[in-house]
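The other protein chains are all here in position, but one chain of the complex has been omitted.
Our next item is chain A:
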Amino acid sequence: MQEEVFVQMNDICKTFGSVRANYNINFSVNKGEIHALLGENGAGKSTLMNMLSGIYKPDSGSIFIHGKEVKFNSPKDAINQKIGMIHQHYKLVEVQSAKANIILGQAGSLFVNEKKISSEIKAISTNYGIPIDPDKKVYNMSIGEKQSVEILKVLYQGADILIMDEPTAVLTPQETEKLFKIIRNMAKEGCAVIIITHKLHEVMAISDRVTVLHKGTTVATVKTKASSPKELTDLMVGKSVNLSIQRPQVKRGNAALKVADLMAYDQDKVKVLDGVSFDLFEGEILGVAGVVGSGQKELCEAIAGLYTVESGSIIYNDENILGLSPRAIIKRGITMSFIPEDRLGMGLVASMDMVDNYLLKAHHNQKGVFLKRKPIMTKCEHMIDQLEIKTPGVHHPIKQLSGGNIQKVLIGREIETNPHVLITAYAVRGLDIGASHTIYDLINDQKQKGVAILFIGEDLDVLLELCDRIMVLCDGRITGIVKSDTVTKEDLGLMMAGEAISC
């Protein structure tokens, strides 16, 4: 049977400045197919999909949709060709309701016919099995609900080609299962679904075919059933890699950090930390699991001296460090390393180069009035070699690097300070397999040096392999601290949803 081709992209090229993001890429998707797009950071997956959804314009190459050649000048042109993109960072208007977001930008009567639209949305949502409350405001929604809105939005637009950029990155295993069911429903209804992801086991679980990109070129398109995770990884990285994460056995030392009864409220007086107590030992990695927004960020910031807590104590070297300023915490010889959740928003200054970003944390250790950039430059060059950071040079603005490389700069800077307690939040968020393993190795090196590490992660498989113990947070409460040898992924999922499990 001849398959109906929905998307055909031929010899696509796109450069940003001097960076070649896509070079002669060929890509096609059939009707009713779930097609995974796999590649390292900076391999050009997002760039390619942004061209398919009309956000970027290709420099050269041709795109055929439903057999007709198209030229997109704006996202609107792509929407008119029934292409819908679900972005990794949801593009939703927070103050508007689900309904308003779904109908955004669509032609129709001047006045919004609330009832008619609600029933139309309900019809689609039952058809595909996506639960939704059309009148709920987006800022009141969980991550999973927001994603449902995004999906319904493109379905409501009548899209039959759906592009999902890392759809499972922030979901619990249970939510991921639900999403996969929805994706399979969509494929059954005759949609073509393209999934961009890093997670190999998800590729194996859901996709029919896989296209692997490497350094902006297509390496191969293979049938998922005829492939293996190992083969795909090798194609993606361009060399043979070991997939398993090391967990060196280190003798557990003294408690480096004792956190007791931490309570904190946010601006709206909502509890964000609710009686959090735990000990963090030297030479161990304590993982923190939880749905995004369960208090991970507040916990990190409280320890680093950035978040005001209501009550409780954080004891480091027999001293309560609560209430000290971040600078005071560093000055007392307590080396605390903090890798913020959004790597650019808080950790680095996007328009400054690597040296100046490094100086942000180092300048107060220098003597004299003027900054000394020379020694920092050598350190940065060393860092580029050691962590394989892809950058034109130490004086290149950070924001022009790809996401993974930005993150390596950030984590490299934190580790360079030789911390005693290392806190990493989402250290591998959005990183590809090769880069993730570099980071895991770095963290393991620190562990072997006797550093106490708090590792806040989102991928449960990684937490289980890398960490010695895992602490689960739900709505600011600890629902359990478990040994990673004895716990299952399903149990972690339940604990993340708020069920206390003893094991």
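Observations on the model:
We adopt the following convention: contacts are C-beta pairs under 8 Å (C-beta built on N, C-alpha and C of every residue); 3 or more make two chains touch, one makes a residue touch a chain; residues count from 1.
In this text, contacts and distances are computed from a predicted model.
Think of the chain that is not pictured: of "ABC transmembrane type-1 domain-containing protein", "Electron transfer flavoprotein subunit alpha/FixB family protein", "ABC transporter permease" or "DsbE family thiol:disulfide interchange protein", UniProt labels it "ABC transporter permease".
Only one residue from A:I63, A:I79, A:I151 or A:I314 touches the chain missing from this view: A:I79. Of the options A:L110, A:A226, A:V270 or A:V369, the residue whose C-beta touches the omitted chain is A:L110. Contact with the undisplayed chain is limited, among A:K137, A:K258 or A:K449, to A:K137.
For the options A:S28, A:S53 or A:T172, the residue in contact with the chain missing from this view is A:S53.
Listed for chain A, the residues touching the missing chain in the whole complex are 16, 53, 55-56, 74-76, 79-80, 85, 87, 91-96, 100-101, 103-106, 108-112, 137, 139, 153, 399-400.
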